[in-house]
Structures are given as C-alpha cells and as structure tokens.
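For this depiction, one protein chain was excluded, whereas all remaining protein chains were kept in their positions.
Should a chain be cited, it is by its letter among A, B, C, D and E, assigned in written order, with residues numbered from 1 in that chain.
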Amino acid sequence: MALLLIVLLPLLGAFLTATCVRSRPRCNSLLAATGPVISLTLALSLLPAILRGERLLAHWHWLPQLDLALSLRMDGLSLLFALLIIAMGLLVLLYAHFYFAGKPRDSQRFNSLMLLFMTAMLGIVTSENLLFMLVFWEMTSLVSFLLIGFHADRREARRGARMTLVITGGGGLALLAGMVLIGQVVGSYQLTEVLASGDLIRQHAHYPLILALVLLGAMTKSAQFPFHLWLPHAMTAPTPVSVYLHSATMVKAGIFLLARFHPVLAETDLWLYSVSTVGMATLLTGAFVAMFKHDIKGLLAYSTISHLGLITLLLGMGTRMGLIVGLFHLFNHALFKAPLFMMAGIVDKATGSRDMRLINGLWRHMPYLMVLTGLCAASMAGLPLLNGFLSKKMFFAESLQSPFTGILFWLTPALAAVAGLLSVAYSVRIFHNIFFNGLPGALPHYPPRKPSAGILVPVTLLAASCLVVGLVPQYVVHTLLQQAAQDALGGALPEYNLGLLHLFNMPFLMSVLALSGGLAMYMARRQLFALYDRLPEVDAKENFEWLMLRAGRFAERQVHRLENGSLQRYAALLMATAVVLPGTALLGVQAWGGGEAMTPLDPVTLLGALILIASAIAAVVVHRQRLMALLLIGSCGLFVTLLFARFSAPDLALTQLSVEVMAVIIMMLALSFLPQTTPRESPPLRRGRDLLLAGSAGGGVAALAYAVMTRPQQTISDFFLANSLTGGGGSNVVNVILVDFRGFDTLGESTVLGIAAVAVFALTRNLQLKGRVAGDSGSYWASEPHPMILRMMARPLLPVALMVSAYIFLRGHNMPGGGFIAGLITSVALSLQYMAGGLAWAHQRMITSFRPLVGAGLLLALATGLGSLAFGAPFLTSWFGHYHLPGLGELELATAMLFDLGVFVTVVGATLLILANLGKLMTLDGPGKEIG
Amino acid sequence: MELLMAISIGVLTTCGLYLILRARTFPVVLGLTLLSHGVNLFLFSMGRLTLEAPAVLDGSGNHADPLPQALVLTAIVIGFAMTAFVVVLSLRAAVELRSDHVDGADPDEDRRL
Amino acid sequence: MSHLPILPILLPLLCAALLILCYATPLAVQRLVSLASVALTLVVALALGAGLDEHPYWLYALGDWMPPFGILLVVDHLSVLMLTLTAVLAGFCTLYACRGHDRQGAHFHALLQFQLAGLNGAFVTGDLFNLFVFFEVLLIASYALLLQGGGAARGRAGLHYVVLNLTGSAIFILALGLLYGMTGTLNMADMAVRIGQAPEADRALINAASMLLLVVFGTKAALLPLLFWLPRAYIAASAPVAALFAIMTKVGIYALLRVFALVFGLQVGLGETQAWQWLWPMALATLAVGIVGVLGASHLRGMTAYMVIVSVGTLLAALSLATHQAVSSALFYLVHSTLMTAAFFLMADLVARQRGEARDHLVVTAAMKNRLTLGILFFVAAMALAGLPPLSGFVSKLWMLQASAGGATESGGSQQGLFWGLLLLSGFVMIIALSRAGSKLFWRQSPERAHNRRADPVRLGVVMAMILASVLLSVMASPLMDFTQATARSLLSPQDYVAAVQSLADGPLGGPPDAP
Amino acid sequence: MLRKQPLRQIWPRPEFSALLLLLWLLLMNSFALGQVVLGLALAWLLPFVTQQFWPEKPQVHNANRLLVYLAHLLWDIIQANFTVARLLLKDPATLQPAFVRYPLMLTDEFAITLLASTITLTPGTVSAGLSPDRKTLLIHALHEPDPDAMVRQIHQRYELPLKEILE
Amino acid sequence: MIDFVLPIALGLFSLSLLMNLYRLLKGPDVLDRILGLDTLNINAIAVIVLAGIYMDSRLIFEAALLIALMGFVGTVAMSQYLVRGDVIE
Partner (left out) sequence: MTLPFWLEALIAALLLLGAIVAALGSLGLARMPDFYMRLHGPTKACTLGVGCTMLGSLLYFSFSGEGFSVQELLITLFLFVTAPVSAHMMARAALHRRVRPEEQTRLPPRGLDPSQEPESDSSGASQR
C-alpha cells in the first residue's frame, strides 16, 4: 500500500492542484508539495528494509488477459531513483513557486503537470510489470510534451515540444515492441521473472532485436547520439521544467532502463559495442558542442547530453563496476546540474537574457549565486572535494579497464580524457563567462533584478549537497548506492571505494590533465569560437521541421495521387479487383460445362435474346445521345421481361416491366436537366482499357452462369413447392415465398424503397435548378402543355387501371401478381395523371400525401408481422383460413394479404413521392415547397 | 438455351460496366441499370432454366425453382429504389458541382480551404 | 421462442415508420422518439448479451419457418458485440445531432432509425440473402444521411460512394447467385454444411463466389484497392453522420468475419479460406495507405477519415492471423477504434465551429473560445487514437502485439515483423500528425480577437462521454476482453453455430444425404 | 354542380361503375356472390376516390347511337387495314401523303377526343395536332389525292354522329 | 391446324420484331426510335399471347396486359418529354 501511495499521491496532487485553489499560488504550491512530502516520507520509511536487502512487491490486477498488472516493486535501484525523483521534485516545486511568482495560472498549471510528471517517473522506477512500466514511460513523453510546450505561444516551444514527443514517443513504441518480445520470450512480464531469465533472453534468436528495441527506447529518452537533438530544443521550456526533466529525471529514465535490464541484456559483445559506442559518441559530441553554446541553457543541455553519454558509456562497458560508477555519476549529475539550471533561470529572470556573450560580470550583483554556481560548476568540471570529482575519477579508472582489446583499449581512456577536458572548459566558461569576463552587454534588464531569497534556497541546498557528497560520500550515499547496484546487478558486487583514497594514481593524473587542458582551452575560447562559427551551422530543429514538413507534403502528394477524386479510377479499381480475385480462384476450374443436358434452343427465344443483346450494345454505342440510349435501355428491359416470361417467371416479368417504365420515366425526368449529349472525353486507350475490364468481367460472369446452369442442382426449394399451399395458403409459390416464407426480405425490400423515397424527398427539398436543358418553345400544334386528347383518355383509364391493380393484388397469392406489382400499376396509372394534367392539377386531387402513405404501408406490414407475436408465434408468422360463407362463396383470408397490402401501400407512396418530387423540380414554384 | 442466357448475361454485364466507367453521370446511371439487368438474370438463372412450368401449383409435378425468382424480385425492387435515388442524386450533384461530370467541374475544390 | 432477437430490428424500424407517417411531428418529439429507440435497442442488446451465458446462440425463426427454409436470426457473441457497439455509438451520434445537425436535412431521425435497423439486421441475420437485403437497407439510409444538408462536396462524395456501392451490390448479387446455384440454400449454416459436401469439381466456383464476397465486403470495409470512396465521403458527411459511419466500415468487417468464419471456414477453418490468404497483404497495404493519408491530411476530418482506414487495415491485418488471441484482440480494437474515430469526427466538428472560416483546416486562426476544454479533449482522444497509454488504444495495440506473435515458424516471424512494424509505425505517424495538428489548432493563434462561439454543452458532453468510454475501455477493459475472447472462440468454432441451427432445423442441414 | 347532387357525390359514376363491375367479374372469371360484392365495392370505391381526376361528366345522350357508331367504326377499321395494307406494300414513292387542316365543329372535349381517335384508327389518317383554340385538327394522310373529300367524309361519317351522341 | 399456324404466326411476329428493332436502331430521329419501341411492345404482346396458346397457359397474360399499359405510358412520357422537356411538369 505504501508503494502505491508513493506513486499515487503525486497523481492525486496533480488533480487537486489542477482543480483547487487555482488563484492562490501559495496555497496551490503548498498543496502541490503535500503529496510528494508524504511520498518522500513513505519512501524514506522503506529505506531500512531496502537496505536490509529486502525487495518489496505489491500487486493488483488490471488486465490479466494481457499480463498487464498494477505491480509495483521497491528495491535499492528503485528507491535510489524514487528518492531522487521526489526530492528533486520538491526542490523544483519550491524553485518554481518563486520562478512563477506573479503568474498564478502558470504556477498552478506547472504544479499540476509537474506532479503528473513525477507520478510518471515514479511509476517507471517502481514498476514491477514491464507493461505497466510502459504506461508510465509514455506518460513521461506526453507530459514532457505539455511541459516543453508550456509557453505554447512561442514557436520555438511548440516545435521543441513536438520534436521531443516525436523522438521520445517513437522510442517508446520501440520499447513497447521490445517489452512485448521480452514478455514472449520469458513468458511473463513480471520484472522478477524477467530478470531471472537473462540467459534465456541472451540466447534467444530475437535477442539482437530485443536489445535494439530496448536501446532505442532508452537512447531516445536519454538523449543519446543521434537522438540527442531533442534535448537542446526542449530548452524552450520554462527553466523549472528543464531543471526537473532535463537534468534530474526524465533523461535519466533511459539510464534507469539500461541499469534495470543490465542483468538481462548486458554482458554480451553486442551490448558492449553498441551501448559504449553510442555513449562515447554522445559524450564527445555533447561536450564539444556545449563549449560553443552561448545560451546558458544550451550549454547546460549539451553538457547534460555529454554526461548522459558518459553514464551510458559506463553502463555500456558492461562491467559491474561500470554500473556502480554510472549510477553514482547519475546521482552526482543531478546534484550539480539541477542547481546550474536553476541558476540559468535566475539569471534569465534577472537580466532578461541567457546569452553569455551579453551576460558578464554578474558577481557584482549576485555574489551569493556566484559562489553557488562556482561550487556546482567545479563539481561538473570534476574538481576535487566535490562529488563530480569522485565519479569522474572513477570513470577514468573504469575507462582504463575497459573490456576492449587492441586500439580500442587505449582509445577509451584517451577519449575519456578529451571529454573530461572539454567538460572542464565549458564548466569554466559557464562560471567565468557569466559572473566575470568584464562588463555586461546590452541586457534587457540592467542592472539585473534581485532574485528573491526563496528562489535561492533550493540552489543552496543542492550546492551544499554537492559538497557533502564530495567530502563524505561513504556516509551519505554509499549504502543506498551499494544496495541499488546490488539490486540492479543481482549478484555480488566488486570491491570499491567511493572515498578520496588513492588520490594519486592514473585516473587522478587524467583528471589533472583534463583540468589543465580545459583551462587552456577556455583561455583560447575566442579563437575557438571563431573557428566554430566557420563550421556549417546545423539547426536540428529546422531540419526536423523540414523533415516533418517534407514528410507531410510527400504524404499529401501521395494521397492526392492515390485518392485523386476520380470515380472512374475507383470504379476501375473495384472492377479490376472483382475480376482478378475471383479470377485466381477460377484458375482451378477443371471443366466449365457441368454435364447436364442443355435446354433446347428455340428461334423465338434466340431472336428475343439477340434483340436484347443488340439493344444493350446499341445503348453503349449511342450512349452519347442520351435519350436514345435511354430508349434502348427501355428495350433491354422489355426483353429481359420477355426472357423472364419465357423461363417460367411470370411474376418477375410483371415486376420487371412495371419497374422498367417507372425507372425510364424517372431517368427521363432527370435527363431534362442534364445535357442531352455526352461529350467525347475518354481517350481511345482509356476506352480500350474500360472495354477490356468490362469485357473480362462480363466474360467471367457469363462463364460462371454457364458453369452453374449446366451443373446438377440441389435446392431447398422443393420445400417451398411442397408447403406453399398447405403452409402458406397460396398456390403462387413465388408470392408465398415473398409474403410468407421469406416475408422478412420483402419487409426489408419495401423498407429500402421507402427510404429511397424519403431520401429523394430530402434530396430535392431545397434543390434549386437553374433551368432545364431541353427547351419548350411551343409550336402551334403542340403548345398545350397537357394535350387534351391525352387528358381525356387518361381519366377513364385511372379507375380501370386501379381495378386491374386490385385484381393483380388479390390474385397474387395464387397466381402471378401481388402487392408490389399492383402498387406499381397504381403508381403508373397515377403518374399518367401527372403527365396528362400536370403536377399541380394532379397533386391537388390526391386523397393523401405520400410520406404518410410510405409510413403507413411500412407500419401495416410491421403490424401484420407483430400480430403473430400476440399468438406467441415469431414475427411474421402467417395465418390463413378458407371460409365458406353462405351465399357468398369460398373466401380465403390470410394475414399474408395484409402484409402484401402494406407492401402495396408502401410502393404506391414511395414511387409517387419520388415522381412528384422530381416533377416538382420542373415547376416554377417548385423549390421550397414540399410535395408529398 | 443455357449458353444463350449466359451470353446475354455477359453482354449486359459488359455493357453495364463499360457505361459505369464513363465520365458523366447519366451514362453511369444507364450502366447501373444494365448491370442490374445482367446480375438479375444471373441470379435468376442460378435456379436453372425451366420452360413452361411457372411455380404456380396446378397439380403438375414440374415447376421452376421459385426461390431465385423471389430473390430476383426483391433484387429488382431494391435496384429500382437505388436507381431512383441515384438518378436524383446525379441531378443534385450536377447542380451543385456545376457539371454532370462524375467528379464535378473541379474535383479538387473541396480539398482547398 | 423469445422475441428478443428481432427487437433490435423492429424497434428502430417501427420508430422510423412512425416518424415518416407523422412527418410533421415537431422536431423535439422526433428527437425524443429517436433517442428512446436507441436507448431501448441498447437495453435489448444488453439483455441479449446477458442471455448468452445460458445459451450462446439466440435463434429466431421468422414466420415460424424452420431453417434452412425460412429466414433465421442468429444472435451470438459477435452479434451482441456489434449490436451493443452500434447502439452506444448511435446514442452518442443521435444526441450530438439533436443539437442542430438534424435540422440540416429532412427526416434525419427517421433515416437514422432506418440506418440502425439496417445495421442491426445485418448483425443478427443468419441468412445470406437477408444479409444482402439489410446491407441495402443500411446503405440507402447511409446515402441519405451522407447527403443530409447538401453542398458540392457532399454531392460529389455521395455520388462516388453511391455508384461504387451500387456496383458492389451487383457483385454481391452475383456472389449470392453463384452460391445459391452451387449449394441451393441461403441459410448460412446450411450453406456451410453444403459447401463441405460439394464435389471437388465445384470447389473453384465456390471459391470464386467467396472472392466476390471478399470484394463486396472489402469495399464496405475499405480494403486497399477498394477504399478510395471513404475519405471524401466521411469528410463530406456532417459530423454526427461521419461519426455514425465509423461503424459502416465495421459492418464490412463483420460480414467478412461472419461469412468466412462460418460459411467458408466451417470445413477448413477461417485462416485457411482462400480470401483470408489475400486479406493479409491487402490489410497491410491498407494500413500503409492509411498511415500516409494521416500524415498528409490537411484538416482534422481528413485525418480522421484516414485514421478510419488505418483502423481498418490494423483490424483486418490482425484478423487475418485468424488465431483466437488475434481475433479477440482485433475485436477489442474494433470497439475502441469505432468509438474513438467517431469521437474524433465529433471533436473535429466542435473545433471547426469555433474557428470561423478556417473550420478544422490545419491553419492558424484566432483562438477558440473553449480552447482549454477542447484542447484537453483533443489531447486525450489523440492519445487514445495513437495508442498511447493508459487509454483503450494502448490496451488494444498491446493486445494485438501480443496476439500477433508469430511463434517459431519463419513465415510467422516475418508476419509478426511486418505487422508490428506497420502497427508501431502507424502509432508513430499518428503521434507526429496529431501533435502537429494539436499544436496548430490549440497552441498557435493568430493575434486577432478570439472567436466567441461557445461550444454547445451537450455536444461537448457527448465527446467527453465518448472519451470517457475510452478510459473505461482501458481501466475496466477486462470484462470486454473476456467477451471478445468468448466472441473469438465462438467465431472460430463455427461447428457450434451449425449445431445450434441444426437443433432447430427441419431435417438435417445439408439436405438429405441421398439428395441428388 | 357536385353539391347539388349529393347522390352523385357519393356515387359519382353509376354507369361507369357498372362497367367496372363487369370488368371485375370477367377478370375474376367468377360470378360468385362474394366476387359480386367485392366487385361492387370496388366499382363504387374506385370512381369515388378518383372522381377528382375526372371532373367532366360526358353526357351520352343516345347510347344506342353510340353502339351503332362503334360498330360502324369497327367495320371501318377493318376496312382501313386492308386499304393501308395495300398502301404499305406499294412503292412509297407513288404515295401522295398530305397534311390536312380539319375545321372542327365539335366543342366538347370528350367528343373531340373521340373524333381524333376515330380518325387515327380509320383509313390512312392520323390526327397529328390540335390547335390551341381547339378549332382545327391537323391530320396526316398516308395517301390522299383529294384532301377536301376527306374532310367532307370525316365530317359526314364521324363528326356529325358524334355531335348527336355527345353534344 | 392451330399447331400448324402457330409457328408461322410466331415467325411473322418475329419478323415484325426484327423490323421494329431495325427502326429502333436506325432512327434517324429519336421519335422513330420511340415509335419502334412502341411497336416492339405491341408485337411483344402478340408474341406473349401466341406463346400462351403454344404453352396452353394463360399465366403470362397479365404480362401482356402490363406491356400494353406500360408501353403506352412510356410512349406518352417520351413524347411529352420531347415536346416539353419534361414529363411531369
């Protein structure tokens, strides 16, 4: 529970600070500090147990399916980091309280984000479950994104934030992959088990991949070469952020990871060469560039990179001692780098600048700060009596015992010495260049504003601890460090001593060399700056932005090329896919013909089919003359009808016929607003391609049809034939299927029609047509809009057609017909009235609007279906009975009729709604007026 | 007869697809109609071809397969609904895109701000 | 026979028909009816889910005609999952639309209910032709919804969407016909059995039908060569409609799963069906195209549309592995991605409403009125979509990574590598794209006076609730994970499905053994 | 006018209804009482619901004359077909087609319609257009060397009887 | 005797259909095509009726009835379209 509280209290604090006492900065900061203070107390309370070598574990279920558990672990390594994180956090909170003085909103926002970040860091170091660790790992990336983008109105801040997120987030993804791989190799995501499976992992085929992925995660987070670029650009963050994230915590997460996985991944050649090479490269690059940064925070950032490289190098050497020294230096680095960053922030606030070329001679104004800075800079440079000296000396010693052979063996200490020299140079620079070096340049604020006393408190505390650790390390950190190393390595520790003993030896010599060389280098700085300025300037952020922009543009171009808005292309792709995919399957067809005897051909059918084919081809040939093409389509419809009739499908024939006329009328209505001809647009090649595509699809369909038709048939249809009369009460089996056996399909089908009608209504509602294309310059003999002769003929026709429609409807159950066809006949008869009398004339005479008709039809069909529920039968269960009424004759009553009536009503409503609304477009007062 | 039917289906499908690949809405609509003729005949012929034996029970034993007929009927109706809709849509698109080209007068106009 | 399985279709259908009948009903009443219908449907879906423990397959023989002759509704785990997801999503979208989008066109609520009826019907039917019918219902409703409000972009996108889908429907009929011609049945369980009995010589034709169905469902699901209708359609649709459309691609995926796991996979297993062999490269290519699209998008809606494509690619890639874990994880991801892409469409609308002319284009404008609230929502939603912890995106990505472990085989390893690579790359690209978008939208501001249009509290609340759902899907993911595991189990054991249908059937499925 | 005749309002067209009933019974191919009842219902209902579409009430003054006229017409049609058949087989170049203006005497719309239909159905003539003032009918004749004779013949044979019957 | 005449009649109607098709395809004016289609409809009615006699079944006679109705409406619609540029005003 204590473990959980250690992690959760800052989180709670984050929520509280975000929501409570937002306008009172002091209360807010106090509130912010409460959580970490308790956490720190709790963590310290665990210290004795940890130092006894105990390992505390806590476990709560989260997602057992994924082995993702809320598992926490506290051992030496975790505790070392946890204490560092909480303690530094508290100091930063204190610092920030004064830093953001006068900006309560900023202060509050920082406090809550800061606590969120602290939670994330604590989570990383205390996770026992690898996946749970990842949660916090990504959380640090996200919160750091927000923290770096704290001043979002600044372009640099935004860019820096995004760059950080992209690099560390990307690393996080790699780490995710690495963790999952580890979990798969080990069979568990619990750290305890993973750490015990070092050999298993190292011998696994995936080991190089795992190592690469984990390293990618660690290196990006810890700003290792070549991923170090984000760190300097993250300096746009407010200084408290830099203090916490970029010196004390976040950048150490990668190191923590390397240390944590040391027993699992280290001690192989691959580890040795990859990690130490990266570390060395980072160490040198950072140190070299740091010297030439004029921005205080820039210098510190590169120096941080350099120190991180140093630690990585130490871990990379894979020796047990290397790890101990690495951890020690990590600790020391936090102690001296954090106050330096704090100093940078204080100077920035005081002078309004961070440019060391302008800031000179501040000792006059801030002597106390000068002393503190001196201490920390000296520690950074590795001057004796300070903590930096100790770890750096041990680093030199370690470099002398590198596991490399040959030239590499000597190269390591040599480069280490060079790096040491460079670090001395920039350490001197940061001290001398700010506080001495003559008079200040044109600073925004001069004389500098006096820093508040409070802001100096954390600096003082940290500087003092540098001294304390430097003097008596064995009493301060030794035991914890030892335990941390012990828990990280999981085995016996080599003999070592943190103290000042053995002052004069080879490492000491190297230190002296570095000191003097560094000093010399600083002396020669003007020449070096000049030299450096001549180097081509590479702005990583610009490059990053450029890269991102190019990637975006490239992607945009590709998108435009792929998704170019051409329906023709999409349709061609669809067809090509529909040809190729089934085509591959059809390669396996052994015989197309199925062996069944073919139905004998008769000349009339042949003729009909030929006319159908001729009409279809002619429609394609003349498709540019649209009305003609439409006519030919009408002819196709007629002959499809005749084919249906020929092959024993009278219902289909009736339906096809009525549908065809309606469709042609609708298309003609639309055609009056469209150009009457189609321009010749497609180049011959395109037409050829289209023909090939369409032809192969058509050929395939024909082949399939032939193949199936000549194969023997097995079907469930015998059931329908057998049960139609007895079970469905009708002898027209097709109709019984439609209204009974598969009435649900019919319900769906009427629904589709109803929706289409409503959709047409919605589409035409506000449609403003600019004037129709076909002219109506009346000639003398055709000037009447609604020819009288048509009108007179159409009128008596209506009741007759309705009578026929009633007949078709009623006989449907037993003979070809039914609600759908009857509905279409009714609609066609009524649409003839529209043609003969005009929309307005006919519409006034309709006894109902159409939309209610659609709704009522559907409801009737639904209600019929629901009726059976009352009898405990499933939806749409039909019921019928034959009654012999005295005098009236045989009477059949069937619920299916009622259902069919619903279909009928829907069809009438829907088709007329469509027609009327299309027709409405033609009238002058059409738009805006709702019809139907 | 089967071969003739297959060829008719193939021609209808080919013509329909070819028209669907045209650049103007109206031929596309016509193409959709032809295509639906083709596929309806296809679905119909999946019940095999039967002469002179509608699925109306009259005491004789031989009947055409009624099920595909019912399915085709449904497909015809749905096809009709879709045709009606797409016709109106093409009208509306022609008005709003200032062209009856399937991609409008300027296919990229909605990419721009 | 309980009537529960039919209710998810009937409820919205009844409401829609009523709304059409009483077409002049005040909008307030329409909204009430619409919301009530969605809520009731959700209750029904949950009730169906609760009953699954007792009997894993709800069967409902329409018209009391037993399978294989009548139309049979079969509600199993997958159906319940989809029904529930649809109801939840529809609830959010309806609520969002009730704040004004439903005024833009006529009969919004009726069409929405029709859409739901179509979707639900597709999810519960056990009959292949009935599936086609419900596809048409949901498609025509979606056409109408897409075009609500009018405008050039909608007209164009709508036309493309409609024409491609109509062509797709024609292909559907071809496939259906072919399958009926070869098997003589329409009930999916019966068809599966009969395909197993089909002679070797017919195998190629049946496979061709399966490939045609792959094309059809692939078009709906937006699989690579068939996906290009999607971006502009989703971009053009009004926000709640686009959000609702998040489920549309999933219908294609549902159909792929249902048909290939049951009809073609009964004998050989899902992973061995011919279509599934093609699915893998197509899905990866889809994922790749989606990634490029997300990176290249110039406005939030476009980015979201491509995120839909990314989600489709991811989902299908995981599904194409066809293992229990892979399918479970993919189904979990399905829920997550549907809700979150939908939330993002709504968010894009919220953002656009406060940015004047610039809408949701990634350009700099004056500050938004609700910058902080929207910013936080955007940030969290972006996290979820990019798969960052601790939200549902992370959980599903993690699960898919774990599930796609190839094991020892060489091809398994390279499969894993490809999938992992693209999956992680998609997350990476999303981080890039979303951070760029977020920074442009919320951080950069031109100095003009801030826009002063406040976000509608209900709309804001809807988006918040959806994002909260993502949190819940992560924090309390376990029950859902169990459910998707059960779903995958039932999906991968189609013989149980067939046995359930058989228990109700009139005679043995597959016809009498001595049938010609 | 409708208001003055409440019975007509409820049952707008009894004669026509009778025809419809007959049609129904023939279609149903049954004279069972049930069919009669159903047919009666429809024969009343359909004219009733569609009466708005047919506001004019053609008044047939002499039904017998109408029957005679129709029989006459049928005979003419049969004759016409043989005439036209001969014409169609001839070399088209030898035909003498003509457009003829026929001055209408009839004023009733229904009567004009019947006349125009008659003209179209009978020998070699098609009524192609009606002037907007409804005073002239434009007739196309396939082979008519003497248009005036044709006008006279139509007047005598069809227009006058129609006027008697309907006006 | 009917059996003997039927094929001849069917053949003659087929010939008619062919001649209608010729007009439908040839034009030249769109009205010629409309007329061709209209005649095609009428001849199709006859073919259906003859086929009915041939098969001794009246099941497809409703189709003939519908062709008559639909053909008429179609012809009227197209003619009206040519005159007014629309069908329903």
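As a convention for this text, a contact is a pair of C-beta atoms (placed from the backbone, for glycine too) under 8 Å apart; a residue touches a chain by one contact, two chains touch by 3 or more.
From a predicted model like this one, the values you see are computed outputs, not experimental measurements.
Just so you know, the chain we are not showing touches A, D, E across the whole complex. Seen from chain E, the chain kept out of the figure touches residues 1-2, 4-6, 8-13, 15-17, 19-20, 22-23, 29, 31-32, 34-36, 38-39, 42-43, 45-46, 49-50, 52-53, 56, 58, 61-62, 64-65, 68-69, 72, 75-76, 79-80, 82-83. Taking the whole complex into account, chain A touches the unshown chain at residues 778-783, 787, 789-790, 793, 797, 804.
Counting the whole complex, the residues of chain D in touch with the unshown chain are 23, 26-27, 29, 77-78, 80-81, 84-85, 87-89, 92-93, 95-101, 116-121, 124, 126-129, 138, 140, 142, 144, 147.
Assume only the chains that are shown with their structure count from here on.
Common neighbours of chain C and chain E (chains touching each): A, B. Among the remaining chains, those touching chain A as well as chain B are C, E. Of all the chains, the one whose CA centre sits at the greatest distance from that of chain D is A. Chain C has its Cα centroid nearest to the centroid of all protein Cα atoms in the structure. For the pairs A-D and B-C, the count of C-beta pairs in contact is higher at B-C.
Centre-to-centre separation between chain A and chain C, using Cα means, comes to 17 Å.
As a whole-number value, the distance joining the C-alpha centres of chain B and chain E reads 22 Å. Mean C-alpha positions place chain A and chain E at a centre distance of 61 Å. Among all residues of chain D, none touch two or more other chains.
Across the assembly, chain A contributes 560, 565, 567, 571, 575, 646, 650, 669, 671, 701, 704, 708-709, 713, 715-717, 720, 741-742, 745, 748-749, 752, 755-756, 759, 763, 767, 782, 804, 815-816, 918 as residues in contact with two or more other chains.
Those residues of chain B whose C-beta lies close enough to touch chain A in the complex are 1-30, 33-34, 37-42, 44-58, 63-67, 69-74, 76-85, 87-92, 94-95, 100, 102-103, 107-108, 111.
Residue ranges on chain A touching chain D, taken from their complex, read 780-784, 787-789, 791-793, 795-796, 798-800, 802-804, 806-807, 811, 833, 837, 842, 844-845, 847, 885, 887-891. The residues of chain B lying in touch with chain C in their complex are 16-17, 20, 25, 28, 32, 35-36, 38-40, 42-43, 45-47, 67-68, 71, 74-75, 78, 81-82, 85-86, 89-90, 92-93, 95-97, 102-104, 107, 109-111, 113.
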